[in-house]
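As you look at this complex, bear in mind that one protein chain is not there, while each of the others sits in place.
The chains carry the letters A and B, assigned in the order they are written, with residues numbered from 1 in each.
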Amino acid sequence: MSSLSRDDVAKLAGLARIEMTEAELLELSSQFGLILDAVARVQEMDLSGVKATSHPQPLENIARADEVLPSLSPEAALSAAPAQEDSRFRVPQILGEAE
Amino acid sequence: MIHKSAAEMAKALTNGETSSVELTQLHLDRIAAVDGDVKAFLHVDTQGALDQARSVDERRKSGEKLSPLAGIPLALKDVLAQKDVPTTAGSKILQGWLPPYDSTVVSKLKDAGIVIMGKTNMDEFAMGSSTENSGYGPTFNPWDLTRTPGGSSGGSAAAVSSFEAPLAIGSDTGGSIRQPAALTGIVGVRPTYGAVSRFGLIAYSSSLDQAGPFGRTVLDTALLHEAMAGHDPKDATSINAPVPAVVHAAKSGDVKRMKIGVIKQLQGEGYQKGVQARFDESLQVLASLGAEIVEVDCPSFEYALAAYYLIAPSECSSNLARFDAMRYGLRVGDKDGASAEAVMSATRDAGFGREVKRRIILGTYALSSGYYDAYYGSAQKIRTLIIEDYAKAFAKADVLVSPTAPTTAYKIGEKVDDPMAMYLGDVATIPVNLAGICGMSLPAGLADEDNLPVGFQIMAPAMQDQRLYQAGAALEAALLTKWGAPILSQAPALKGA
Partner (left out) sequence: MALPTYDEVIAKWDPVLGLEVHVELNTKSKMFCSCATEFGAAPNTQTCPVCLALPGALPVVNEKAIESTILIGLALNCKIAPYSRFARKNYFYPDMPKNFQISQYDEPICFDGYVDVEIETDEGLKQFRIEVERVHMEEDTGKSLHVGGATGRIHGADYSLLDYNRAGIPLVEIVTKIVPGTGKYAPEVAKAYVAELRDILRGLKVSDVKMEQGSLRCDANVSLKPIGSDVLGTRSETKNVNSLRSVERAIRGEMIRHAELLNEGKKVKQETRHFQEDTGLTRSGRSKEQAEDYRYFPDPDLVPVTPATIWIEELRATLPERPSLRRKRIKEEWNVPDKEMAAMINADVLDIVEATVLLGADPTKARTWWLGEISRIANDQNIAITDLAITPKDVAELVALVASGELTDKLARQVVEGVIAGEGTPSEVVAQRGIKVVNDDGALMAAIEKVCAEQAETAEKVRGGHLPAAGALIGAVMKETKGQADAARVRKLLLGHLGQAN
């Protein structure tokens, strides 16, 4: 029986940037056992030599010409911003460094 | 008037019997009367709808040649962006968001003169099969207001089923059009993947999502299908080919000498008795119309559910990362010098519901290093096997069939705390999405044990959507003769109607 411990779930919640209460972590951890068992069935079949499909249609090389089309106005771009200043999106203090 | 089909309404508009403004107002009145109980709509765009209707009436008066559905009102699943109209995807995290752009589907509707009356309720970010996962409360099944209408396009299905709109648009990632159609006694189609533009469709699982039409008749659904489908250069996964002749097929429903394949794995045990009974009867009807019934074996379908519940959460864990309180949407916790990271995490906890969080965590796990091959990688291989099984089956049959859902509509609250039980409801619809082919659900009658609607599912190969309509129209006509009236006439009347 597969399972995810409360700590495993907490680590994943961190990766997914979702703050979770202790209760939420425990609930997810307990539910995951069943779910993981169900989805682990994908390993039951003999998949050696089977190629993965990431696209249902065999499309290739879809691209667009290098042309400029009108952008949104800055007002429209910022229209839903929770905070803005000087035509820029204002965000709280960023702790981490850029890649 | 509101009990007519969209095709009949269109004729009335062309004949001048009624105007689009009158027609739209009738439907707005209906919404006002019954939606307090049904709760299909999240937002009714009264002014916008009447403005659209007025504009179409003027164009018609001036002699302009209009599209077949011009002036007909429609309900739009809140998963599609509509410029300056609240679009939430059923989530609190997008409460109050006004898109600065139209999705391509909406552009096409506007070009066709179809009147968008409002945005319908849905499971949050299309994750669910009962509309109970909406951040704004559930929608109720017009057949029995204590039951779900299915999901995730429950609002759209309920709107059509309760005559609030003759047409609606939903989206189908694992069955979210077909299953609600089955549970509410209407027609719903999930077009071939790539046939309908996803530009502006708020993404859940990119390789599985497709928007599609709901109607009360096969022909209505075909008319809407034609209006909304077509290549879009803004969607790199969009197929550059003409829309299959679905309206023509709907008008010439005929199954003589058609080979109809019954999928061994999608019937029998696990299917409610009444559901199986109506399915078997429909097969007999099709046989009596000249179709040849054959059995096909798709062994990989046993693993379809597992593959889906790895692929979809994986893709959604990435698609939903953009909801981070920085550029739009909900922002909480921005005080006392909280960092951007803290605000992101607090917002996502407050704005996402339980099912969405569950799937994001599951997807994050399935993609994480060390687990990719075992989970996501394996699921994508199962997908290949499903495509191969379908290919083998379609070599033997022109269309494949199954019951749309294993049960009829269940009670609100019955499965919401049991995710696995909920997921099992998608077992018959999911293979279509994994393979990227098309599928339809149309009413097959009512289950004896509960008098609730049962859906009959037809599947066809990619870009052969017209086969759905051809077979569907034939079955629909025969069943109509059998019942004497459309199945919806047997629905209990709604209060306020």
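Quick note on the criterion: contacts are C-beta pairs under 8 Å (C-beta built on N, C-alpha and C of every residue); 3 or more make two chains touch, one makes a residue touch a chain.
The structure presented is a predicted model; accordingly, all values stated were derived computationally and were not measured.
Among B:Ser314, B:Thr408, B:Thr429 or B:Gln464, only B:Ser314 touches the chain that is left out of the view. Checked against the hidden chain, the listed residues B:Leu80, B:Leu109, B:Val255 or B:Val416 yield one contact partner: B:Leu80.
One of B:Tyr376, B:Phe394 or B:Tyr469 touches the chain omitted from the figure, and that residue is B:Tyr376. Contacts to the hidden chain, counted on chain A, fall at residues 15, 17, 54-55, 59-69, 71-74, 77-78, 85-94, 96-99. Within the complete assembly, residues 80-81, 87, 89, 94, 97, 99-101, 103, 198-203, 205-207, 233-237, 314-315, 317-318, 321-324, 326-328, 337, 340-341, 344, 364, 367-369, 372, 376 of chain B touch the chain that is not shown.
Quick note on the criterion: only the chains that are shown with their structure count from here on.
Residues of chain A touching chain B in their complex: 4, 8-9, 12-13, 15-21, 24, 28, 31-32, 34-35, 38-45, 47, 50-57, 59, 62, 64, 72, 76-77, 79-83, 89, 91-96. Considering their complex, residues 97-98, 100-101, 193-194, 207, 233, 236-237, 239, 300, 302-303, 305-307, 309-310, 317, 321, 324-331, 334, 337-346, 348-349, 352, 357-358, 360-362, 364-366, 368, 374-375, 377-385, 387, 419-420, 423, 434-437, 462 of chain B touch chain A.
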